[in-house]
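Pasting a structure below so you can have a look.
With one protein chain withheld, the remaining protein chains of the complex are depicted in position.
On to subunit A.
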């Protein structure tokens, strides 16, 4: 029995890495999160659409993706079959963790999806509008506790940007970091914090069932199907999107980069990808080539500024 078990485990352990795969995608996070789901959706669509015969996903969790990116940059150098999922959270994490490996050390291919941030309060709260929240924030920044995801992530940056736009010192915000959207949601529903800030998807079913009140959304224009004013309309000049991207390994040739980009474009244009976006509530924010590189550089610069202003990066 034992020999059989051990043998089968060994076989399983050996079989995984030995399998011939066209692409291997690293999700620099634990199974279950947004990056993991992005990687696994890519895996399915790439295989379904026959863009790639076999795709495998591996998880390297930890530290906002900075552990994964460090491993990816050093181990996959020159490997044109290796992909990594990443996103806006990684931009912030690289800065706050002072990661020696940055997005400059990999080959960014394209932005794939995005979700806007929303600000919510429990329905029982006496805060009825984003204006009420800002009034309270201006009167005493510490009295407004914001519940959201990890420190230095998109949610934290969002709270900092809102405070700044309202003319409140961003270092004074009382941001309570939770290990994930789920734990933050519990604290918001239980009225443990004043307001919540996270991706729309995290709060969607609570907003629809009426247990959370949606105050504002961080998009540039109103989003169809979401009944909330934008922050811009409310007089706060903040547009913020939690986007996700895919990158290839460093040191690949220009032809290889072109081939990967072409495959990713096929992926994004496929019907099954579009269908997956719909069921998951992700927006198609596909952007590749020089336009993406430019946008990425802009995002990194603005993130560094706000993280310095919040006081997370010196």
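Here is the rule we go by: a residue touches a chain if its C-beta (ideal position, glycine included) is under 8 Å from a C-beta of that chain, and two chains touch if they have at least 3 such contacts; residues count from 1.
Please note the rule applied: contacts and distances are computed from a predicted model.
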| item | value |
| --- | --- |
| Protein name (UniProt record) of the chain left out of view, among "Glycosyltransferase", "Tripartite tricarboxylate transporter permease", "LuxR family transcriptional regulator" or "2-hydroxy-acid oxidase" | "Tripartite tricarboxylate transporter permease" |
| Touch with the omitted chain, as defined above, among A:139, A:186 or A:262 | A:186 |
| Among A:132, A:204 or A:265, residue touching the chain not depicted | A:204 |
| Touch residues of subunit A, complete complex, unshown partner | 1-2, 5-6, 8-10, 13, 30-33, 36-37, 40, 43-44, 47, 57-63, 66-67, 70-71, 93, 96-101, 142-143, 145, 150-152, 156, 174, 176-177, 179, 182-183, 185-187, 189-190, 192-193, 204-206, 208-209, 211, 279-280, 312 |
